[in-house]
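Just below is one structure, and these are the notes that go with it.
For this depiction, one protein chain was excluded, whereas all remaining protein chains were kept in their positions.
Read from first to last, the chains carry the letters A and B; within each, the first residue is number 1.
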Amino acid sequence: MEALTLLSWGFDVTLGGTLMWLAWRTLASEDLFKGIVLFIAFGLLMALAWVRLDAPDIALAEAAIGAGLTGALLLAALAKLESGSKESQPLQESTITKAMVNKSDKQILFRLLLVILLSVFVAGLVYVVLSLPLQTIGLSETVAENLDASGVSNPVTAVLLNFRAYDTLLELAVLLLALLGIWSLRSPSERNESASGKVLDMLTRLLVPLLILVSGYLLWVGGHAPGGAFQAGSVLAAAGVLLLLTGWRPGVRFAGLALRFALVMGLAVFVIVAVVMVLLGGRLLEFPLSFAGNFILLIEAAATLSIGITLAALFFGTRPKPAQSSASREESGAQER
Amino acid sequence: MLMQNIPWLVMMIVLPLVGAMFCFLFPQRVKLLGLITALVIVVSVTALASQVVEQGALRYAVGGWGAPLGINLYVDGLSLLMLLVTALVGLAISVYSIAYFNQEKSQHFWPLWMLLWTALNALFLSADLFNLYVTLELLGLSAVALVALAGGANALGAAMRYLFVSLLGSLFYLLALALLYHSFATVDIAILAQRIEATPAVWAAMALMTAGLLLKTALFPLHFWLPPAHANAPAPVSALLSALVVKASFYILLRLWLEVFPLPNAALVQFLGLLGSGAVLWGGVQALRQTRLKMLIAYSTVAQLGYLFIAFPLATSMAWKGALYLLISHALAKSSMFLAAGNLQLFGGHDRITHLDRVAQRLPLTLAAFALAGVSIMGLPPSGGFVGKWLLLDAALRTGQWWWAVILILGSLLAAAYIFKVIGHAFTQAEVPHEEGEVSRMMEWVAFVLALAAIVLGLIASWPLALMDIGTPFNSGVAQ
Partner (left out) sequence: MNIAFFYALTGIGLFTLGLYALIKHKHLLRKILAINVMGSGVLLVLVALAARTQNTPDPVPHAMVITGIVVAISATALALALMLRLCETSGRAELPDEPME
């Protein structure tokens, strides 16, 4: 048994060390593209760390959202940044600054001060963390006691979608808010379908149905095993990102009200279920024992769809231009005057 | 009666959220939907107020679980007051924005604004630290998006800086939360208040949370992000930011210090008071130096926020109430000022103070609004600002900490200086008179009514002060 514990210790120490190293290389890398790729690797190793800490739900979410989708967002932003800068604004640390070998003394002093302060900071935090008790129960027993009443048997899903469902509701609002913020920055874009390579096309044809299946599975299994709406939604978003990369765009008819409905649906279903319970005399988000499981599945299903579409829309960046209905044509005509 | 059975607590959060979704779904009708939502929220807060006045502080277990397993909502006099001010200023901003934004900008503004309102209401009602974190993020992201609505490099740069500051503050807060949860196995404020002990983890959590929240509240010297953000945002957004958003993190700080962190820390509270004094003086001096009206008003916010922290070393019930009175008067007066500045900017096409060009004659209502709001900011009677400052002065003299009184008076003098600077220029004639932009009557009246409300607060002081006592949040003051 000694060897096994030693081995597992060795694995964890290596993992932790690699995480730190990757983070350092990501942030200190000269080339931004390399930095982002290292960040994606960092995310995948984080997923491994979550597994080591007995948190498979988080591992799924980290791999899909933290590493995958965030990485895609970063790469897309870098590409737009590079194509946008026509002048000589280089995107790596500019050669001009690299050539400024003689940093001003003030800067060096500032850096030194910062390093000293942060070292004190780290030392303090390390001391504080090590002063915490070795063993603790936390809320795990409380959750276990109430798990039967929650309607699902996966404790993390029970917390997310029942005990602390209110947080999840607000979180869906945050996701929608991010999209609204991004859309408010630019005017809607015209449909521009770009052609893509044959390999990507074929891969997409294979992967997208598979991803949709996996997403459905993750949604279903989240009730009693690691999984759930966020994991399922992010896999769905990955399918959406693939489609967008091949140049597919949603039909013009669907880019208006239908798209908005789909985006809002998760939050809307959540709010409706919550309010319905209030109208029936219970508390906000109080699920009746017999139906709790069904309500949770309903909310998760709607949420999966919305999360998937929202994340894919976040990747796309601009709002697709809806078909000009006669009402909106009048509006834009009036605006031009 | 039906009114008593509806959980108005819940409606306060659900209504703006539903409003946001409707505004997003039906952009054609956005202004109407937004206004209806604002009116319904005002009705809802009045109903909640009558419920609280009758029944005292209320605790609501979302999902029926109750803390520590579930999330609790809590409303007492303090949170009710914040909700009331938010509703009043929110309604005013809503009416103003109908006239201010064109149709295209409105379609973006209204869903974002409704989500901001949701965040504010949810924040003021929450009694759970992690729930507060989520509301803080909702608040921060919507505020940033609203600042960026103005377009242009200045606003976008200010929004970007604001976003980083907001995220940094939230991360400090979250780290502190991790330490607290893993010490006491709960994030509920009431339960934490019972279980708290003076361990190193708690000290660290207190320092981290305070730092994060101070960053979000822009207390000197962490205020650097505020003037560009508040000055370059569209006028109604500036009003929202100075009046409400910046107060939300202060509210959380206040709650934590009153309930969770009453640890013996005399030096720390004096330090907070010191930073507050720095804000009052530095903000006032900087306001005097500004050439742009909105930057002046933004620095005035920096100064006014400093007063709130002078209550920390004083720590008597009257001192807290004084600070809160200043908070709500400032919300009304500052939003009025920013809306007036918005009117002036639309009118003249710019906001340079020295070129205000006989605004006194051409936009008298707007100038009257600015002047009245200035009365409250200066702390002259009769106004809400005077009542707040008087309470703080009284507390300072009673506890023998007379040096804070000096700061209060100096602050008022500085405020008088920069307010009169603006008003003086409003009577002069610019060298090059320019085209008049259009400013709707409605926009002028909204600014005026808000300023009037700040004055009225000085006349009816007993009622808000009594309201603050519901639930006795100030009994467990910071231990000396």
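Assume a residue touches a chain if its C-beta (ideal position, glycine included) is under 8 Å from a C-beta of that chain, and two chains touch if they have at least 3 such contacts.
Note that this is a predicted model, so its numbers are computed, not measured.
Of A:53, A:108 or A:252, it is A:53 that touches the chain left out of the display.
For the options A:171, A:286 or A:300, the residue in contact with the chain missing from this view is A:171. Contact with the undisplayed chain is limited, among A:41, A:182 or A:275, to A:182. When the whole complex is considered, the residue among B:154, B:194 or B:354 that touches the unshown chain is B:154.
By the touch rule set out above, subunit B reaches the unshown chain at residues 130, 134, 137, 141, 144-145, 148, 151-154, 156-157, 159-161, 163-164, 167-168, 171, 174-175, 178, 181-182, 185, 224, 227-228, 286, 295.
In the full complex, subunit A touches the hidden chain at residues 8-9, 12-13, 16, 19-20, 23-24, 26-28, 32, 35-36, 39, 42-43, 46, 49-50, 52-55, 57-58, 61-62, 65-66, 69-70, 73-74, 77-78, 80-81, 84-85, 87, 89, 91, 93, 111, 114-115, 118, 121-122, 125-126, 129-130, 132-140, 143-144, 155-156, 158-160, 163-164, 167-168, 171, 174-175, 177-179, 181-182, 185-186, 228, 230, 311, 314, 317.
One rule holds in what follows: only the chains that are shown with their structure count from here on.
Subunit A and subunit B have CA centres that are 31 Å apart. Interface of subunit B with subunit A (complex): residues 7, 10, 14, 17-18, 20-21, 24-25, 28, 60-65, 68-71, 102-104, 108, 111-112, 115, 118, 122, 130-131, 134-135, 137-138, 141-142, 144-145, 148-149, 179, 181-183, 185-186, 199-201, 203-204. Residues 124-125, 127-129, 131-132, 136-139, 142-143, 146, 162-167, 170-171, 173-174, 176-178, 180-181, 183-185, 257, 260-261, 263-264, 267-268, 271, 274-275, 278, 282-287, 327-328, 331, 335 of subunit A touch subunit B in their complex.
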